[in-house]
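Scroll down for the structure; my scribbles are underneath it.
All protein chains of the complex are present and in place, except for one that has been dropped.
And now, chain A:
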Amino acid sequence: IMMETSWSCCTNLGPSGSSLLVTSDMSKLFQKPNFAQLCQQKKKELQGPRRSARIHAYYGLKSPPYKLDALEPYMSQRTLEMHWGKHHRSYVENLNKQLEKNDMLYGYTMDELIKVTYNNGNPLPEFNNAAQVWNHDFFWESMQPGGGNMPIFGLLQQIEKDFGSFTNFREKFIEASLTLFGSGWVWLVLRRNEKRLAILKTSNAINPLISADIPIISLDMWEHAYYLDYKNDKGKYANVFMDHLVSWNAATVRMARAQAFVNLGEPKIPVA
């Protein structure tokens, strides 16, 4: 079986990185496809007369950029196995199931899909799954083993400019996580209009893409994110996130990219 008659197009679209798998086949795809079977089929198609192929787009579950035990002891492997392996995976699978039935939503990138299904406040059923897929991709990338500490250079300067000091920012971020009612997320975003950093709380699946703000880091405050490790102690979870998990590297990269869209002023170029 020639595995290299591959699913040729498996492109990574955009920073969120959800894979767009373009396949050409029909009914067989809906029943748990056997990769070998599909390869055979593809071979036949290539050899035989070309039938008009219907294209289906699916999203794939992206792995976090570290092993599932890499965040121990701050976020246990058990939590990651549940949170990524069950919750995140089921959002992806349910989204795919919904997209199979909905031709209108074909062809969007993940970012666009979220905005379209949000439908200006009257969300379509696909919104919850799409947004949660994106949110969790973003969340895993907002953390790293050996995270925490402080940001450096430009990002630190911007935080100090917009919050007074890093300590104040940290306090406000943790306060936001404690005062969020119900399920939701806490974000550090770069506000496009105000051209400054701000802390944002969102409910359930809502994310800053809706308001066209640029997210820099996020913290999942749904109970499933911390309950196995911290039970009801949200404060400890948020503090541990700040001290040991948050990836300022990822934040710096996102900030650098954000500055291509939001003009934060002239850089301070030292005079020789």
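Keep this in mind: a contact is a pair of C-beta atoms (placed from the backbone, for glycine too) under 8 Å apart; a residue touches a chain by one contact, two chains touch by 3 or more; residues count from 1.
Quick note on the criterion: contacts and distances are computed from a predicted model.
Visitor: The complex has one chain missing from view, so what does its UniProt entry call it, picking from "2-oxoisovalerate dehydrogenase subunit beta, mitochondrial", "AP-3 complex subunit mu-1 isoform X1", "Synaptobrevin homolog YKT6" or "Superoxide dismutase"?
Guide: Hidden chain, UniProt protein name: "Superoxide dismutase".
Visitor: Would you indicate which residue among A:128, A:207 or A:247 is in contact with the undisplayed chain?
Guide: In the complete complex, the chain left out is touched by residue A:128.
Visitor: Touching the hidden chain in the complete assembly: which of A:161, A:195, A:224 or A:257 does that?
Guide: Checking the options A:161, A:195, A:224 or A:257, the one contacting the hidden chain is A:224.
Visitor: Considering the entire assembly, which residues of chain A contact the chain that has been omitted?
Guide: So the residues of chain A touching the unseen chain are 82, 86-87, 90, 128, 181-184, 203-205, 222-224, 227-228, 231-232.
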